[in-house]
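One structure is given below, encoded as structure tokens.
Removed: one protein chain of the complex. Kept in place: all other protein chains.
Right, chain A next:
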């Protein structure tokens, strides 16, 4: 069998970028959470806020460090596997990606060290300011990256001369049509990720009776935020979908599993798209609902996959199902956020074990939803890389062979597998040790520029170490 460098490169890119995306999507939400905690600590002087902030800063340090390490690979991927694309789009993408790097540099140089190592060493106000600037910095970084990505979906402000994109209007290119929606969708997704992870970890501590007072505060904060943001995300997602229908109708057709442009289109709950025969099998749907959602009229016309030639269609099955995974998890998140509100009375939200157990499991869902969402938008753009202007095959490195691509694909899977299992394992150790690590701020030898060293947790589980003793025996059965 001939190895296809195109498919292998796409898999490789999907793998490294999905792996990378997990970390920033969490750290962006967490940075803002820490800034809020710092603000509360500064304003009220309540040591519990500071305790929470100190703990989540440690988690942030590990996640940020992993994001940086996996990010180094990203800055070379475009050149190694997609050199024609790099060459063609460098006039726009080069400055965008460089500005992202510069922002990260600036952030790290100026504020990260103060946030991670400066507690009790710099005035409280300065520490708060550093926390806010780190949070702001994460938004600026995502601004550049999402602008670059959105431009690949809805390219504007450029003209193609001799196979190279030249920027004719920076403002149009940066603020391209899909950018505001994608940026809002992603920022809220980051907040939801941060919120559900903090809620899930706090719930776990509460189940074990650890640091009850602080973790109740954290859980309560998260639930208020999720109550507001989970439904908001649904609205933003809807607007984003309408924007996609305007600019990339075929992607919407794939998301809906709609093969022919027509009116009165049902919302499919289940189907097995059959690309070969250009139809669905085992369809179960709600009549007219897709028309209503997408056009706000019961008999509105919804674009179908037949608008383009078969070879210009994206792979429908994976887009269709990724979309359902994302939306399904989103609805589950809304349900939990609402349950949090209903359980407010008498503090049931921190007592009901089924709710706390549920939140524990919910902490993984934002990551799955985010990756599923990216699958929808990225695979839904196929076969285009720059929508309508450059397809994936044209973008590939001409000298790349299947064997080379396979070699590095396996290589990255092995390297990431080893390195990030160690990283995730260590993160779990930090969570396990928890808020009770009392010697915070006494590490005189701490030095800036090394995020992970802000987390003072040994790598191995050690017997007789104090971290288990103050945990009450957990009764895992729900009541």
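The rule we apply is simple: a contact is a pair of C-beta atoms (placed from the backbone, for glycine too) under 8 Å apart; a residue touches a chain by one contact, two chains touch by 3 or more; residues count from 1.
Keep this in mind: contacts and distances are computed from a predicted model.
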Complex member absent from the view - protein name from UniProt, among "Cytochrome d ubiquinol oxidase subunit II", "Phosphonate transport system ATP-binding protein", "Electron transfer flavoprotein subunit beta" or "Acetyl-coenzyme A carboxylase carboxyl transferase subunit alpha": "Cytochrome d ubiquinol oxidase subunit II"
Touch criterion as defined above, residue of A:41, A:63 or A:93 at the omitted chain: A:93
Touching residue (missing chain; options A:17, A:36, A:69 or A:267): A:69
Residue in contact with the excluded chain [from A:18, A:83 or A:264]: A:83
Missing-chain contacts mapped onto chain A: 65, 68-69, 71-73, 75-76, 78-80, 83-84, 86-87, 90-95, 97-102, 105-106, 108-110, 166-167, 170, 397-401, 403-404, 407-408, 411-412, 415, 419, 422-423, 426, 445, 447-453, 455, 457-460, 462
